[in-house]
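My questions will all concern the structure given below.
Only one protein chain is missing from this complex, and each of the others stays in its spot.
Naming follows writing order (A and B), and every chain is counted from residue 1.
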Amino acid sequence: MRKLWAVALVAAIVVAACGGAGTGGAASGAVTVNVPDTVHLAAALPLTGADASIAKIMKDSYELYFKLLNDSGGLQVGNKKVKFELKIEDNKGDAATSGQLYEKFITQDNVDLLLGGYNTTITTQEVKVANRYKIPYVGGGGASSSIYVDNVWGMGVLASIEKLAATQLDFIKTQQDAGKLPKPLKIAVAYENSSHGKEFLKGIQDGEKAAADRFKVVFNETFDLNGKDYTSLLNKVKDANADAFMIDARVADYITMQTQYKQLGMYHQYITYGPRGPEKAARDALKDSSDYITAATWFDSLMPGDNVKKWLETFKATGDSPEWYAASAWECARILTGAIQKSLSIDKQKIHDTLFATTWDGSLFPGGSIKFGPTGQANNDYVMTQNTPGGNRILIWPKDIATGTATIPVPKK
Amino acid sequence: MRLIEALISALLVAGLYATMSYGLALIYGVMKIINLANAGVMMLAAFTTFYLWQSFGLDPLLSIVVTAPLFFLVGALIERLFVRRVLGEKPVISLLLLFGILLVMQQGASFAFHGGDVRSVRPAYVQEVIHLGDVTIAWTRLAVFVAGVIILVGLEIFLRRTFLGRAIRALAQDRDACRLAGIDAQRVSMIAFGLGSALAGVAGSLLTLVFAFDPVTPFSVLQLKSFTIIVLGGLESIPGVAVASFVLAAAENLTVTLSKPQLENLVSFVLLVLVLVVMPGGLAALIRRRRLA
Partner (left out) sequence: MTALWSRFSKRWLIIAQVLIILVAATATALIPIFDERSFNLQRITFFLLWYAILASSWNIIGGYAGQISFGHAAFLGMGAYVTGILWSQAKWSPLLTLPIAGLVAAAYGVIVGVPTLRLRGPYFAIATIGVGEATRLFFTNFDDIFGVTLTKGVTGISLGGGSMPTIDPVTVHYATIALFVVTMLTTLWIRGGRFGLGLFAINMDRDAAETAGVPTARLQVLALAVSAFFAGSAGALYAMRQQFLDPASMFGFDKSIALVLMPVVGGLGTVWGPVFGALLYFPVQDQLTRVVSDPYLPSLLYGVLLIVIVMFEPLGIAGLLGRSTKYARALVRPKDGEA
């Protein structure tokens, strides 16, 4: 055995001595001052797995944006037309995979700028990679403020989940003042076991602290993703005797839970699944079981405004339902190309500075403009919708764009 | 009161748990292999049920008439074409083989049915409930439970009263002796594998009434649970499976009721490891030991 080690040692020395034949590295990316003819962008999306249908719509939205841009001859940057090449790959809904993909985009494909993926945890990992390689990243699929801790290079167009909860509470306040909901409102909260869910609860609890006379959280429990039987949980909610039931769940869990909620004959004066509710897939599955559910989202196709109408017309080309994530992906692409146009460069630092310094007008999102805050996260208002019978829905918040009066309390049937 | 409700709810879930685990126990009994492809069969049956319902409006409960024979054939084919060829090899080989078949089924289905879209089957009676005092029971869950019980009784009668059933049981006890007694072990194995798959197919049809699903969820989780169940039930005992299904479902529901809902799935895996450590023979061995003592 000792001889073996001796031989190994000698071998190591020999190899080290004549180790001149090592492999060289990849070419390093020189700093470009002018904008190249083609700008390379990339994004990883969960094209397979639980969020595949969402990812498909985001992908279609990204691709349509750049197809139209390239078809029109390219983006006008100074006196030059610039074309775009977009790479989209599948991260399987796995954060580790997505991190590796973004690293590949940067190191192997030498992409210039990055577009974001979907879901809070995955986005956190992506922003981590963007920061490590110091490349601007604009995302529209992660809303948790935890993404933007220690962050310099990542930007997100979605306002935080805490704000989502706060918006719902603001709406409830107006209903309380109109005498439609009791004061204080006893709230039962059930939230999915994720940062998304936890921040939803935190938003409600913050609201409770700020207005103890209006809100009282009488029940809060978290549940695992992809559950199959919520009857025991729902029975506990029943025992809590709350006036309002506020849930944060993914689409599949929303369908299962709402079915069982109805089967158990439960009733609350106010019910919401956070940002869920008006999705076409869920409405098709749940039919009238999903009537009167309210939702707060970052965008809704019912919103007024010419650019929303124009976008809806444009987006028809994909054949997809114009969900909020379609709009947020579109916004990311619009803002990133806008930054190139404005800074007349694809220099990372310049793009970064432009992204932060600019108020991005002409936005599809509520308020019509997007401004990234100091952490990198935008802070637009939410819109709220309520499902109405016949598979329809109305805008109920903010007041100035409401398309109908909310049916609160939910009618007993 | 809530405890009783939780237990009733557990009983209803147990019907589904048992149906999806009988086949696993049956196949293990006869061939001493773990059918990792069980979840794949369940998923394919769920999709078959979904399309039958969507295209022809066939009720999920009635679609069992289609899925049971269909997946009997699928199972028999898997046995004939793949499993039989590796039966003499180390257990590693059959595990890997069936795992490969599961991957092909899952990814093939994702490929064919466009991945992550969530499907759900919702016949008209999905909202119907029955009130028993204060307890509300959804009709769909009751139907699934009743189907589970009927299958248990039917299976027991088949295994005890018919020649084929006895041959299967004999094979489970001593393969060599069977061969000496003139039983065609290969043929019976093929039938047992087919039967096991048919049961998974039935479970797949039934679960469409309770779950929204895509090619992967909730089948992977259910597969893991059915492992817990068969280990708890003693690997090859059909009544053991039925009892173990209830034990698991009750443990889960009580966890949700008495403790934190998010621990529900953790329960089954902790239970699995605990059973392996404390009583590797499962409940069946425990009962046997009691009887002897």
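One rule holds for everything that comes next: a contact is a pair of C-beta atoms (placed from the backbone, for glycine too) under 8 Å apart; a residue touches a chain by one contact, two chains touch by 3 or more.
This one's a predicted model, so the numbers in the text were calculated from it and none came from an experiment.
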With the missing chain put back, one of B:A6, B:M20, B:I34 or B:A249 would touch it. Which one? B:I34
Among B:L7, B:L87, B:A185 or B:L224, which one is in touch with the chain left out? B:L224
Among B:S63, B:S110 or B:T140, single out the residue that touches the unshown chain. B:S110
Of B:L52, B:L159, B:L206 or B:L272, the residue that touches the missing chain is B:L272
Which of these, B:I93, B:L164 or B:A185, touches the one chain of the complex that we don't see? B:I93
Provide the residue numbers of subunit B that touch the chain removed from this figure. 32-34, 82, 85-86, 89-93, 95-97, 99-108, 110-111, 115, 220, 224, 227-228, 231, 260, 262-263, 265-266, 268-270, 272-273, 276-277, 280
Write the list of subunit A residues that the hidden chain touches. 4, 7-8, 11-12, 15-16, 19, 21-26, 28, 47-48, 89-90, 92, 94-97, 99-100, 103-104, 106-108, 120-121, 124-125, 128, 132-133, 144, 146, 149-150, 193-195, 198, 222, 224
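Following the convention adopted for this analysis, only the chains that are shown with their structure count from here on.
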State, to the nearest whole Å, the distance from the C-alpha centre of subunit A to the C-alpha centre of subunit B. 37
Can you list the subunit A residues touching subunit B in their complex? 46-53, 55, 190, 193, 221-224, 226-229, 231-233, 235-236, 239, 251-252, 255-256, 259-260, 262-265, 281, 285, 287, 289
So, in the complex, the side of subunit B touching subunit A is made of residues 2, 5-6, 9, 13, 110, 114-118, 120, 122, 126-127, 129, 136, 138, 140, 210-212, 214, 216-218, 221-222, 252-253, 256-257, 260-262, 264-265
